[in-house]
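A single protein chain has been removed from this complex, and every other one stays in its place.
Chain IDs A and B follow the sequence of writing; residue 1 opens each chain.
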Amino acid sequence: MIKEKVRVKTFKIDGIDVTGQSNATLLEVANEHGIKIPTLCYFEGLTPAGACRMCLVEVEGSDKLIPACTAKIKEGMEVTTNSERIKSHRKMILSMIFAERTHTCSVCVSNGHCELQDQAVDLGLDHSEVPYIHKVFEIDASHKEYIYDPNRCILCTRCVRVCDEVEGAHALDILSRGIDAKIIHDMDEPWALSESCTSCGKCVHVCPTGSLFEKGVSATEMVKKKSIITNLIKTRKER
Amino acid sequence: MKKARVATIWLDGCSGCHMSFLDMDERLVELSEYMDVVYSPYVDQKEFPSDVDLTIVEGALSTDHDIEMIKKIRKNSKKILALGDCAVTGNISAMKNLFGTEAVMQKAYFDLVDHNESGKYPQEIVPTLLDKVIPLNEAVDIDYFVPGCPTPADAIYEVLKAVLEGKEINISELTRFGK
Partner (left out) sequence: MIESLEDLNEIAQKKLCAQGDCEDEIRVCIGSSCASLGSEDLSKEIAQKMEQEGLQKRCRVKGVGCNGLCSEAILVSHQKKGATSEDLYTNIEASQADDFIALLQNKKDLKEKLYDLQQAFFFKQKKIVLENAGYIDPNDIEDAIAHGAYQALFKVLDTMEPKDVLDEIKQSGLRGRGGGGYPTGLKWESVAKVHSDTKYIICNGDEGDPGAFMDRAVMEADPHKVLEGMSIAGFACGASQGFIYVRAEYPIAVEKLTKAIKQARKYGLLGKNIGESGFSFDIDIRLGGGAFVCGEATALIASIEGGRGNPRQKPPHLSDHGLFAQPTVLNNVETLANIAPIIQKGAEWFKNIGIPSSTGTKVFALTGHIKNTGLVEIPMGMSLRELVYDVGGGASGEKAIKAIQTGGPSGGCIPEEHLDISVDYDSLKKIGSIMGSGGLIVMDESSNMVEVARFFMDFCRSESCGKCVPCRVGTTELTDLLDKFVAKKASKSDYELLKNMCEVVKESSLCGLGQTAPNPVLSTLKYFEEEYLEGIADD
């Protein structure tokens, strides 16, 4: 493969002229320029997954919607982040996330500090547009410090990625597929019995919802320390 | 100006949103200039009236009776406002869906009771539970959604005022799921 030399590219996001390094993603450039594109599975420093589809944007000349988190920038491209079509698609996708499992905000440890909840406010989603599915999973409270409630999981796989890419343990992965997919420890062991988990807690702090939380906290009390992880990634890169 | 005929009803919820409604305090007096409450747990009216301008519904739908009521409400109301997370999302009422109706009945009528002479679940008077608790909009079309648990009185006031005056309002600025 030919490694492209890094240079600067100029293009437009929502009519605003922006510049970015040629190897940057659309989302990174938008963030640098203060243009907000909603995200859920994206976490700065982790490999983008393109899974939640919240960051879909339009690029002039193509009918396709592309996720800003994985899209590489191109010279002269014209990006729209907020057309009526995108807004309504995002609302339905967000509805799907709310409807899939059981997000009972009122009694959740992350109530008030939840990225899923924040997205609903930002997008003006006041109800789910799709019927609730309430796929049920068992809670794993076996770990001495943490609890995993898959019923609040949105399968963003931040935990899987941070465990693999930052902690290097790869204690987490996905079991089963489709609507039955579930994050598991090792070979679907109870968390406490996982031999590869180092109990570092990174998974808990990157989790956007109340799916992974510390024991002992009550409703609204779980505040995630995301900056710990982003700083860790940054300092490591700069070494 | 003719006053709007407003109804409020409490389905499968905790009444917290109705409490919140009362928490509007002196603003209720102001609102009463624009609306008459024609049916509500606050007023003594047995039958749901036929020509309602706005019905405010608290609570999710969990029984066959709830379904019957919401259909009647839809038929008799020009607009329906879903008040609070239970009406909007199912919320705590819908946590039953994690366990199923059978488990809930078992808990309520056998596990947690000292006496159940018939050895059966009640068959009469009490309505039958649905397999799944659902928010209002899964049964009928809903015009306004005002989440919150309970919805803050300030939000109810702002929304009601806007609805009565026919103005647009951004609900997300006032309340959210779990507020």
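Here are some notes:
In this section, contacts are C-beta pairs under 8 Å (C-beta built on N, C-alpha and C of every residue); 3 or more make two chains touch, one makes a residue touch a chain.
Not measured: the values here are computed from a predicted model.
Considering the full assembly, B:Asp141 is the residue among B:Asp111, B:Asp141 or B:Glu165 that touches the omitted chain. Interface note for the absent chain: among A:Val79, A:Ile97 or A:Leu125, the touching residue is A:Ile97.
Interface note for the absent chain: among A:Val59, A:Leu155 or A:Val206, the touching residue is A:Leu155.
Check A:Gly20, A:Pro38 or A:Pro67 against the missing chain and you find that the one touching it is A:Pro67.
Along chain A, the points of touch with the absent chain fall at residues 1-2, 48-53, 56, 64-67, 70, 72, 85, 88-89, 92-93, 96-97, 99-100, 129-131, 133, 154-155, 173-174, 176-181.
Assume only the chains that are shown with their structure count from here on.
Inter-chain centre distance (chain A to chain B, centres taken as mean C-alpha positions): 34 Å.
Taken in their complex, chain A has these residues touching chain B: 98, 102-108, 111-112, 117, 120-122, 124-128, 131-132, 134, 136, 151.
Chain B contributes residues 82, 85, 88-92, 94-95, 97-98, 132, 134-135, 137-138, 142, 145-147, 149, 170-172, 176-178 to its touches with chain A in the complex.
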